[in-house]
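Have a look at this one before I ask anything.
Left out: one protein chain. Kept in place: all the others.
Up next, subunit A:
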Amino acid sequence: MAQITLKSLAHSYSASPAGPADYAIREMEHVWKQGGAYALLGPSGCGKSTLLNIISGLLTPSDGQVLFDDQVMNELPPEERNIAQVFQFPVVYDTMTVYDNLAFPLRNVGTAEAKVHERVAEVADILDLTSLLRRKARNLTADEKQKVSMGRGLVRDDVSAILFDEPLTVIDPQLKWKLRRKLKEIHERFNITMIYVTHDQLEASTFADKIAVMYEGQVVQFGTPRELFEAPAHTFVGYFIGSPGMNFVEVARTDAGGVRAGTIDLTLPPAFVAAIRQSRSRNLKLGIRPEFVEVLTEPAEAAYPIEIDNVQDLGTYRIVSFGFAGVTFRARLGEDQPLPERQAYVRFPEAWLHLYIDEFRVEVGQ
């Protein structure tokens, strides 16, 4: 049980990194509190597995420190960190029975057999493995094997944290949901810090209290699923979370003191205009989630005329695509909401409109 702190941590796989592009993990500060259920979410290759391996000690970071509570762990191998990790592909000890597999991490440190038995029975019960305990692990199906590898992580009740590296990749969708609930249950029961790596936002948000979104070796936002949805701190978070992702449009200052997107003069709240005009950057974007775009049939104040390109009916809702200042925008509408044939008007409520300067969100005083 420990709080895990990453202190100016960075990692590069090359011996002499020349620039930020050579870093798999760019310098970061991060704290995983004791007892939290966290997800580390990001696309493949963003460095999330690297980060996990650094925490568990399978990799030594090139810069910075990993601390468990106040103790620096950099030099300690995984064996001495007392940490559990479950990998993407199931790892089982083929020749052992399921029981022996689960008992293995405990027996390796000389735990008394009575205690081993008690823990194995408990974990097997949680994971529905009791009926398989006497089978050899090599003859199990992929998802049974993965349950066994998870079980080996859970069987140790004194671990600093349990790390999951996309553990449900090989599992059937139906069982996936069940296992995720199981993990959540286990987390609530044992109060162990859990860090769950995934590239699936649904998986992340059902499992975790807080999600760290990683992009190009950086944690670009750390927040609750709701925060990630309502106020993405980085354009990548907006794009990656939500289905479909956030709409972004590049904007520029006009000589007349306004703001325009492509050829459209925008009607924006004064605070936005002020923030945009103050910034020195040329990389300015406005973003809004499809859920918050209002599609109107009649002209209205601060509404822009658009032409609808395409409507996708997804049963309980519809996705409307339209061109706005040269980019494709999407709006998500309820089943019963009236929808014009072609000509329509859209409005961007200012409460849900976000300003991004150099890809990061800027808080705009209302």
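Simple rule for what comes next: a residue touches a chain if its C-beta (ideal position, glycine included) is under 8 Å from a C-beta of that chain, and two chains touch if they have at least 3 such contacts; residues count from 1.
We adopt the following convention: contacts and distances are computed from a predicted model.
J.: Missing chain, UniProt name, options "NADH-quinone oxidoreductase subunit", "Transglutaminase-like enzyme, putative cysteine protease", "Sugar ABC transporter permease" or "Sulfurtransferase complex subunit TusC": which is it?
T.: Missing chain, per its UniProt entry: "Sugar ABC transporter permease".
J.: Write down which of A:L67, A:L133 or A:A231 is the residue touching the left-out chain.
T.: Counting the whole complex, the residue in contact with the absent chain is A:L133.
J.: Hey, which of A:E29, A:E79, A:D128 or A:E363 is the one touching the hidden chain?
T.: Checking the options A:E29, A:E79, A:D128 or A:E363, the one contacting the hidden chain is A:E79.
J.: Taking the full complex into account, find the residue in A:H11, A:K48, A:R119 or A:R152 that is in contact with the omitted chain.
T.: Looking across A:H11, A:K48, A:R119 or A:R152, the contact with the absent chain belongs to A:R152.
J.: Of the residues in subunit A, which ones touch the absent chain?
T.: Where subunit A meets the chain not shown: residues 53, 56-58, 77-79, 83-85, 87-89, 91, 93-96, 104-105, 108-109, 131-136, 138-139, 149, 152-153.
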